[in-house]
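Missing here is one protein chain; the remaining ones are kept as they sit in the complex.
Moving on, here comes subunit A:
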Amino acid sequence: MPGGPAERPATRVRRDPGGPLLIEGPVEVELPDGSLVRSDRPVVALCMCGRSGIPPWCDTSHRGRRA
């Protein structure tokens, strides 16, 4: 669309299969109770597995075990 408004920069995220969602920081996450938590890291790992001890961040609890 020449001359139209510039495309807004998209937030790029990456999913580690079986692991967290990686997203460029800083990130604010709104928790179910409405409160906000913030991470200022250059890249933030959000827990997708539900097992993290420090939600909403990943703490590698998603890892499998050795055979």
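Points to keep in mind about this one:
What we mean here is this: contacts are C-beta pairs under 8 Å (C-beta built on N, C-alpha and C of every residue); 3 or more make two chains touch, one makes a residue touch a chain; residues count from 1.
Basically, contacts and distances are computed from a predicted model.
Between the names "Iron-containing redox enzyme family protein", "Acyl-CoA/acyl-ACP dehydrogenase", "ABC transporter permease" or "Peptide/nickel transport system ATP-binding protein", the one given in UniProt for the chain missing from this structure view is "Iron-containing redox enzyme family protein".
Of the residues in subunit A, those that touch the hidden partner chain are 16, 19-20, 22, 39-45, 53-54, 57-60, 63-66.
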